[in-house]
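Okay, structure first, notes after.
A single protein chain has been omitted from the complex, and every remaining protein chain is retained in its original position.
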Amino acid sequence: MKRIVTIALSLKKSDSAGFWLVSPYLIFFLLFVAYPLVFSFILMFHRWDIVTPMEWVGLKNFERLFADPLFFKSIFNTFVFLLVHIPLQIIVALTLAVLLNSATKMRGLFRAIYFLPVIVSGVVVTILWQQLYAFDYGVLNTFLTSIGLPRIPWLVDPDVAMTSIAVMATWKNVGIYIVLFLVGLQTIPRELYESASIDGADTRKQFFYITLPMLNPTMVMIVVLSTIGGFSLFIEPFVMTGGGPMQSTLSATLYIYNQAFYFNHMGYAATLGFVFALIILAVVLLQRKLVETESVS
Amino acid sequence: MTRLLKYLTLLIGAVVFAYPFLWMISGSLKPELEISGLGLWSSQFSLANYEQVLTRIPISRSFLNSLIVSLSVTTSVLVFGSMVGYALAKLQFIGKGALFLIILFTMMIPFQITLIPQYVLMVKLGLTDTYAALIAPTMMSAFSIVLFRHFFIGIPNALIDAARLDGCSELRILFRVIWPLSKPTLITVAILTFMTSWNEVLWPLIVVRERTLMTMPQLVTIFVIGGEAESQLGLLLAAATLLALPVIIAYAVFQRYFIESMVHTGVKG
Partner (left out) sequence: MSDGPFLSLLAIVCLAGLACVPDEKKLGESPSSVIQLTYWPAPNQQEVQLADSLVRMWNRMYPAVQVRVQPIPVSQSTEEVLLAAIAAETTPDICSNIWPGALHEYTKAGGLLPLNQFADFDSTATLRTPRELLNTFRSEDGQFHQMPWKTNPVMMFYNKKLFREAGVDRVPRTYSEYLAIGARVTRDIDGDGRIDVWMGERDIRPIWWQRLFDFYPFYIAASGGQTLFRQSEVVFDNDAAVQVMAFFRECYGRKLFPLTFFQGGDPFLLERKATHFGGPWNIATIQKLAPHLEFGIAPLPVPDNHKGQVYTAGDYKNIAIFSNTRHPREAWEFVKFLIKAEHDLLLLQIANQIPLRGDLLTNELFASYFRQNHAMVTFAEQAVYTRGMDSAPDLKEIFDVISQEYEAGAVYGRKSPHTAVQDAARRARMIIRWNQ
């Protein structure tokens, strides 16, 4: 009885303890999450270069946004990026993961190598690939010409540049997804395959009817993470192309950065950030719905 | 036959992922004219490019800056994240459910929306060009809180009650009882936080203009696009190698932890 009372007392004590323990977070939340959210809402209706006083402009930022070809261009570019990046990522990651899963020798070593680009800074990867992609003397084109193929204008042709960046991003990130697929593959129960082969399903059928559906949660994750990554694309075009040629690699985040820190349009940049955020949320929700219903059917 | 094909594919994959790094390191040691070749060997390897980089930009200072920033952020995320995670998992207080929902909600906010206002906040607080600006906005992370809470829930209450009976304060319980039981989670959060902080470029580019305060990836970025390298390939590759080296060394030592930690990034999707 005495014991229970003591515990009850200490629980009551923990009531205020819990509050104190979370209070640093509350301060952090108010300062770095709540305040910026509220302030971004205010900024959207102002024109402000930080230096001179804020000017109320009503809906002018939104008017400008819907007449701004670069806003639409950056969304278009992001979708081009995703269209190349997501399928490529899934195909490469899945292939290597399935091979690794069935291989026993040196699995750890291969996995470690594939994972290397993931941990290295995007700046390193970008500098490196800028040299690989160089038109006249880049390693890739030197390789292509040495086997008798023509040079590819990786970063200098507006129709090609974004695809090149998507390929590079795949190279950098695919390691995570190989590992994620490996984890997914290992959670598929052996019995499923066994009973399938008893029913006479060959490896190909097993792959499409067992492996793929069972990996669906991993797929959803890849699609969602890649989408968020696509809208967050910044350092790659910032260093490699500056958004060119012909704005073909201008990403959403790069455009926000340019408006805010190159042209000092804080209000307009906040408006862009808000609308891009809405688009990201909408696209992610839509993707979840699509990928999930697809797996049901 | 299929076995051969399998290992051949895996090997080609390994070459594709590893060769560029080897080319980068070898290129950084080669004289300028040899760099664009495909081969990795040169008879004229030298450290000349590194000497140039070290004299042109304060890169060792930026290494120190990055270290200070990333270590501070990591410590803060571990301490405060586990405090909140513990409170959410094991303590009762008013508004607990609401707080957890708020934390989950903050994980869904795209950073694009808070980027500009956070910068403005730094300007208003007079924090631009200080370590504080680099550290403060990432001192806590919703993701780490969720991870800690998730792990702490599984720790038996009996342990905590026993410690309470011994008169331990809640903080003492957290750091003396819970932490020793949570090493894998602590390592995961530490690696993820450190890596994210170490590799961050956009935020430093925005709040720091003073060269001596720049983080390593930022300084290298400025070096590359600012024309200081005078488009000499060897210098660019040397700077990139210097930037990659600390992480690659850490990765070589803690490889297993790195990969396991990064798998958790999936959780937040």
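A and B label the chains in the order they appear, each numbered from 1.
Going forward, contacts are C-beta pairs under 8 Å (C-beta built on N, C-alpha and C of every residue); 3 or more make two chains touch, one makes a residue touch a chain.
Fair warning: this is a prediction, and the values are worked out from it, not measured in the lab.
Shown as candidates are A:Met106, A:Val156, A:Ile228 or A:Leu281; the residue that touches the absent chain is A:Val156.
Interface note: of B:Tyr131, B:Trp179 or B:Phe254, the residue touching the hidden chain in the full complex is B:Tyr131. In the full complex, subunit A touches the hidden chain at residues 13-14, 16-17, 20-21, 23-24, 27-28, 31, 47, 49-52, 57, 60-61, 63-64, 67-69, 135-137, 156, 158, 242-247, 262-264, 268.
Just so we're on the same page, only the chains that are shown with their structure count from here on.
Centre to centre, using the average C-alpha position, subunit A and subunit B are separated by 16 Å. Of all the residues in subunit A, the ones that touch subunit B in their complex are 3, 6-7, 10-11, 14-19, 21-22, 24-25, 28-29, 31-33, 35-37, 39-40, 43, 50, 95-96, 99-100, 102-103, 105, 110-124, 127-132, 134, 137-139, 142-143, 146, 171, 175-176, 179-180, 183, 218, 220-221, 224-225, 228, 231-232, 234-235, 238-239, 242, 252-253, 256-257, 260-261, 266, 269-270, 272-274, 276-277, 280-281.
Interface residues of subunit B, counted against subunit A in their complex, comprise 6-7, 9-10, 13-14, 16-18, 20-21, 23-24, 27, 35-38, 80, 83-84, 86-88, 91-94, 96, 99, 102-103, 106, 108-121, 123, 136-137, 139-140, 145, 161, 164-165, 169-171, 174, 195, 198-199, 201-202, 205-206, 217, 220-221, 224-225, 233, 236-237, 239-241, 243-244, 247-248, 251, 255, 258-259, 262-263, 265-266, 269.
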